[in-house]
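Heads up, one of the protein chains got dropped from this complex, but the rest are sitting where they should.
What follows is chain A.
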Amino acid sequence: MIPAQFEYAAPTSLEEALALLAEHGDEAKVIAGGQSLLPVLRMRLNAPEHVIDIGRIEGLRGIREDGDAIVIGATTTHATVLTDPLVAEHAALLTKAVHHLADAQIRHRGTFGGALAHADPAGDMGAPALALGAEFVIAEQGGGTRTVGADDFFVDLFETAIGEDELLTEVRIPKHTGWGAHYEKFVRVAHQWPIVAVAATLKAEGGTITEARVGLTNMGSTPLRARAVEQSLTGQPATEDAVRAACEAAAEGTNPPSDLNGDADYRRHLATVLSRRAVLAAAAG
């Protein structure tokens, strides 16, 4: 299908992009990889008058190390994240999760920042980012930036802390070097968004879990942390029984949707099963 007409701009600097956003206000829309925005435009669910392509801004792309964090530029593609050695070493949970995101074609177009800014609660990047305690760097009008913690970034369904005239520039992920990680995604067909998914990463010493982070995908209007599970796991042996007991609480405080792929009660049940599997797999490697 054909989108409605729009003016297309491809600025090459952040300043230029911000200026365009300021100029066009709510008549403008940012496009990164276009893997979520283009379907919306083509199905004519939205018809912005201006589309601002941030793909040509050099500084927004790439992955680097910065002290005790790794920094992922907003327009870095999923495919780059998937194969990046820094990510594999210090944020293995992301590598595991992005492996399951859509298919190779979409991973080569879609961007890490775009996925997070889109804030689809069924998106595969939110829960890992949340579990890893990511920090989101947002460029504001007037040249300033601010950093928002993961807990404050996801506001609601398709809504984040990024203001209308702002841009997400990069995401800082505290290093989780040596942490085990696993992303357990439950789908009916491979190219689907998760019905429910669980992102688990943990540190274990001598068979005992010393720290654990568990993020839930598609269990509410934003990605969620399964804090009760995290707390119960701490200090527990990484055994089937202990983990099972801890994961009984996985759906606590969640508010999952009911849709074609499953009712809320089924999703709550899945959350407990998948959490256990994710945690055990993370503990195993």
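The definition used in the following text is that a residue touches a chain if its C-beta (ideal position, glycine included) is under 8 Å from a C-beta of that chain, and two chains touch if they have at least 3 such contacts; residues count from 1.
Operating definition for what follows: contacts and distances are computed from a predicted model.
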Out of "Tryptophan synthase alpha chain", "Xanthine dehydrogenase family protein molybdopterin-binding subunit", "Septum site-determining protein MinD" or "Carbohydrate ABC transporter membrane protein 1 (CUT1 family)", flag the one the UniProt entry gives for the chain missing from this complex. "Xanthine dehydrogenase family protein molybdopterin-binding subunit"
Which of these touches the unseen chain: A:61, A:78, A:96 or A:118? A:118
Have a look at A:48, A:73 or A:180 and name the one touching the chain we're not showing. A:48
For chain A, residues in touch with the removed chain: 1-2, 4-5, 26-29, 36-37, 39-40, 43-46, 48, 103, 118-120, 122, 157-159, 164, 186, 188-193, 195, 258-263, 266, 269-270, 273-274
